[in-house]
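A single protein chain has been omitted from the complex, and every remaining protein chain is retained in its original position.
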Amino acid sequence: MSELQQTNPVPATAKWKIPQEFLTAKSATYCALFLPLAALPLLIDSSFVYHIAILVCLNAIITSGLGVIVRVDQLSLAHGAFAGIGAYASALAVIKLGVPFLLSLVLAALAAGVAAVLLGRLVLGLKGVYFVLATFAFNELFRMIMLLLPEISGGTNGLSNIPAAEIAGLEISSKPGFYIFIALALAATLLVVWMILRSPIGRAFDAISGNLPLAQASGIPPRRYQILAFTSGSVIAGVGGGIMAAYVGFISPESFTFWFSVNTIIMLIVGGRYSIMGPVLGALLLTPLPEVLRSTGQLQQIIYGVCLIAILRFMPGGVSGLIDRFAELMSGRK
Amino acid sequence: MTAILEVSDLTMRFGGLTALDSLSFKVNDHETVGLIGPNGAGKTTAFNVISGVLAPTSGTVHYRGSAITGLPTHRIVRHGVVRTFQSTSVFAKASVLDNIVCGGFVNWETGFVSNLFNGAKTRATQAAARDRAMELIRLAGIEELAHSAAGELSYGHQKRLGLLVALAASPSLLLLDEPAAGLNAEESEELAEFIRSVKQQLQIAVLLVEHHIEMITSLCDRLIVLEYGRKIADGPVAEVRQDPRVVDAYLGVDDDDDA
Partner (left out) sequence: MSFEAFLIQTGVNGLILGALYLLMAVGFTLVFGSLRVVNFAHGEFYMLGGFAAYFTTVTMGLPAIASIPLAFLFVAVLGLFCERAVFRPFRGDELNGMIASIGLALILQNGALMLFGPMPLAMPPFAEGLTRFGSIVIPTSRLLAIVISAAVLAIFYVVMMHTRVGRAVRAMVQDAEVASTFGIHPGLVYPLGFALGVGLAAVAGAVMAPLFSVSPFTGHTPLLKAFLVVVLGGLGSIPGAAIASLAVGLIESYTATFYGSLAADGLILLLAVIMLVMRPNGLLGRAMRVG
């Protein structure tokens, strides 16, 4: 475990900083990078660019959730299922109960949170391997339950009549409107993740992933924090799923398979799992590719596979690890 | 003197192997007790049961009157019983200061909402934890290393940091698992001196498993000797060293490693 961390190119002192320190070179670099990028779609004003930008934000939200889970050294392969639970909860609430869109997202978060606490209590005491196998099995179980309950889930046909998102009577289905909404949702997600990670909770997460026996001997209850990380991350996935349902307008059990989780993992690793902005970078780099290069699907997947292995091997901090390095150089620290 | 730790009839079996056989002993307030014995005598097992790594087959452990038998480690810490590890064990990536702050987790647990919004309570406890960590760093005389990454320290410094991390949890009984393992004579003498001064200043009890006979005799008020999971002697150091059974079983025989 600790060997894993020593290979991290981020210098050892870079972690666990007090907030004031955190709010300097690094965040300035990210702001300089992302604020103009975020404004770009509004300037270009093309529906295709809006579409891509919305998907980038969506993927960044969902990947941020996985980033929180990985903080305690655990990998969830049920991330797709939690996005699915959120998507179904939100879509069904809007369709069957006429719940407003924003409230349906709260329900999505609740549904994913309850499921995550239950699953977490069930499997988080287990060794890492069993946890992964259990989340993998849970993803299949979710898909199966959805297929077995066609009255609720629409079965293999899925739900296709999801109404467009509406906030305070204002329809935001138009691309610029939805883009502004989802960009704000992403900012809110990043803020929440930042708040969790800079707080004593994040400190406990780092202690658990850094040295589990010592963390326990220091009085940190690992299960409680592992469940907290798992639940927070899964709730974020659930909200992302709810937003996805409203944007795409169609969901089916096949939208949330094992491969959904795999794509999320790829974005997280490429973007960088040790940084809050890593998921955004991962989504930004990898989302446009399949949309732009629609014809070369298989080759692209192979490239993903190769990138994944190469990044794990040669730059475990991902792209954000490089940016952190750059920011530290700029601020004059070694 | 009052007994704070009371171990009664502790038995631990692994399959057919009996590692502890009705072991009973006490540790008094402010006392330093050495737990010694030949290889496989059950010292480490006793340690693991007391600190909650293992649940015993039968028997009880009481600390200041409350049963702590079989509780998970993180709850036993809350009773004031804190352990260190045989090998070096630090949060390698974090700074020395952050290591010690982390070790004091039990002192800075605040509510979820306060944590999330960095409320006044969280800020106050975090600041207090940092002050306390700095105090411990000064106690150890390693101020110049406060902001170095723990993983980059020398072996001896990492061992000492392990001790500070445990002290941060404000123990009233410190369990030291072979603190001198891997140190040379000079370093272990330094460490013994440090443990003595810490014990003096913080007014705590210490239970240690150790092989370095110099360290044991220089630190301990009392020795408990185990053999095949049973207690064969228990008394002041000078007395125990004369006990023929102990001499037979252990002392004088050179031996450096425990199962």
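Order of writing sets the labels: A and B. Residues in every chain begin at 1.
Heads up, the rule we're going with is that a residue touches a chain if its C-beta (ideal position, glycine included) is under 8 Å from a C-beta of that chain, and two chains touch if they have at least 3 such contacts.
Computed from a predicted model, the values in this text were never measured in an experiment.
Of the candidate positions A:42, A:117 or A:147, contact with the hidden chain is made by A:147.
Which of A:40, A:97 or A:299 touches the hidden chain is settled by the complete complex: it is A:299. Taking the complete complex into account, A:309 is the one of A:37, A:289, A:309 or A:329 that touches the chain left out. Remark: the omitted chain is touched by one listed residue; of B:53, B:146, B:213 or B:247 this is B:53. The chain not shown here is touched by just one of B:32, B:45 or B:73, and that residue is B:73.
With the whole complex as reference, residues 3-4, 70, 73, 75, 122-123, 125-130, 132-134, 136-137, 140-141, 144-145, 147-148, 212-213, 216, 222-223, 258, 262, 265-266, 269, 297-299, 301-302, 304-309, 312-313, 316 of subunit A touch the missing chain.
Just so it is clear, only the chains that are shown with their structure count from here on.
Subunit A and subunit B have centres, each the mean of its CA atoms, that are 41 Å apart. Residue ranges of subunit B in contact with subunit A, taken from their complex: 51, 72-75, 77-78, 82-85, 89-95, 98, 101-106, 108-110, 112, 115-118, 122, 126, 147-149, 151-152, 165-166, 168-169.
Partner subunit B is touched in their complex by these residues of subunit A: 2, 5-6, 8, 11-13, 15-16, 19, 195-196, 198-201, 203-204, 206-207, 210-211, 213-222.
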